[in-house]
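Here we show just some of the chains, and they stay where they sit in the whole.
For reference, chains read A, B and C in written order, and residue numbers begin at 1 within each chain.
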Amino acid sequence: MGLNVYLSGEIHTDWREQIIDGAQGLDITFNSPVTDHDASDDCGVAILGEEPNKYWHDHKGAMVNAIRTRKGIADADVVVVRFGEKYKQWNAAFDAGYAAALGKSLIVLHGPDHQHALKEVDAAALAVAEHPSQVAEVLRYVLTGKLPG
Amino acid sequence: MGLNVYLSGEIHTDWREQIIDGAQGLDITFNSPVTDHDASDDCGVAILGEEPNKYWHDHKGAMVNAIRTRKGIADADVVVVRFGEKYKQWNAAFDAGYAAALGKSLIVLHGPDHQHALKEVDAAALAVAEHPSQVAEVLRYVLTGKLPG
Amino acid sequence: MGLNVYLSGEIHTDWREQIIDGAQGLDITFNSPVTDHDASDDCGVAILGEEPNKYWHDHKGAMVNAIRTRKGIADADVVVVRFGEKYKQWNAAFDAGYAAALGKSLIVLHGPDHQHALKEVDAAALAVAEHPSQVAEVLRYVLTGKLPG
């Protein structure tokens, strides 16, 4: 058994690298959104033409990014969604809902401060973790049956 | 043609009533989550037994509320998701993603301040409105072909 | 047995009325897009705000109209698509493809001049007719087993 894992959400810390490092040696294909913040914001107008209106500037970019996001989630067995300390992160919650509706196994990763605000998202998850290392350990257990320590 | 419309999101203002009032005379069935904040938070433990741990207290309630939310979205032709001025509102974004994945027609309702933060959610929508009256006008046009004014 | 029939395509002649008249007495619910050409073109900006750029003007309207079109096709047992003598009518062909992918029973209505250009669309249909009266007769036969004459 191998797994395809999509890593959605916060892009300002190295949580993706921590999970990928922690999962070394496992048969896992990881995918994620474009994590270059500027490229992600500007991809629509940079390729398809300028928009003077900021709303359509954002819209064009969000649509292009959706090609990658939809593919990433559609192919995934497991979707990990990380909520960081800052920002609204509505796209992370959107991805979690999208993944849940498709029946993907959902793992949510966030600090204890967000427990109440994320209770509906956590309720759709099969695992709720605080640290990236826990996500790696879950993936290791799922594939090998081995527990840490 | 009639419509089933689910009204998801912010529960602290009367936007649902404004839409329902504005849509009077149309063949629309409206559904929404439980909007009594205390009941919504406590329903799990009030019915199924106390939990000393706040996480499981929240979890039990979120699971019970999910029975209603899933039914409401599954039955809907149109899902309207309102983002208010305050709070994280991750459950609203989660519902939007859930609805999008099921192919529901999505209408997003929010003020101009949230445009950038909601760009991925807006990109999944067929209409983005600032005022509840616009949502009612969209529904009226969809069912009757009549424009306002 | 009753039928839900969606009438897609050309909006400049009275073919819809001819089918509905010809199907009198049958248990059929007919739906169609908004056939008021100006309202259909302007619905997006009239409700959701002006757009100086014609592309986004059109886009907003097309998105709002899609709420009705998707609902109409999703509910339909039979989708009738009419191609008239003039215009590109790509939305008609788009609806035909959309309906075919959902497994709807497709009836295509067009004059003999368009046979070659519409061969891929016709190939997805269960009936290809030249006159609206034939569509009504097909619907009558399907529901009652009675042939004309």
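General observations
As a convention for this text, contacts are C-beta pairs under 8 Å (C-beta built on N, C-alpha and C of every residue); 3 or more make two chains touch, one makes a residue touch a chain.
Quick caveat, the model's predicted, so the values are computed rather than measured.
Of the identical chains making up the complex in this file, 3 are positioned in the shown model, whereas the full set numbers 8.
As a convention for this text, only the chains that are shown with their structure count from here on.
Rotation angle, chain B onto chain C, C-alpha superposition: 90 degrees, expressed as a multiple of 5.
Interface residue usage between chain A and chain B, two copies of one sequence, is largely shared: over half of the residue numbers at the contact are used by both copies. Comparing each chain's Cα centroid with the centroid of every protein Cα atom identifies chain B as the most central.
Measuring from the averaged C-alpha position of chain A to that of chain C gives a distance of 40 Å. Separating the CA-averaged centres of chain B and chain C is a span of 31 Å. For the pair chain A and chain B, the distance between mean C-alpha positions equals 23 Å. For chain C, no residue reaches two or more other chains under the stated contact definition. Across the complex, chain B is touched by residues 31, 34-36, 39-40, 42-44, 46-49, 60, 63-64, 66-68, 70-72, 74-75 of chain C.
Residue ranges on chain A touching chain B, taken from their complex, read 54-55, 58-59, 61-63, 65-66, 69, 83, 87-102, 114-124. Chain B makes touch with chain C in their complex at residues 1, 3, 77-78, 103, 105, 107, 125-130, 134, 137-138, 141-143, 145-149.
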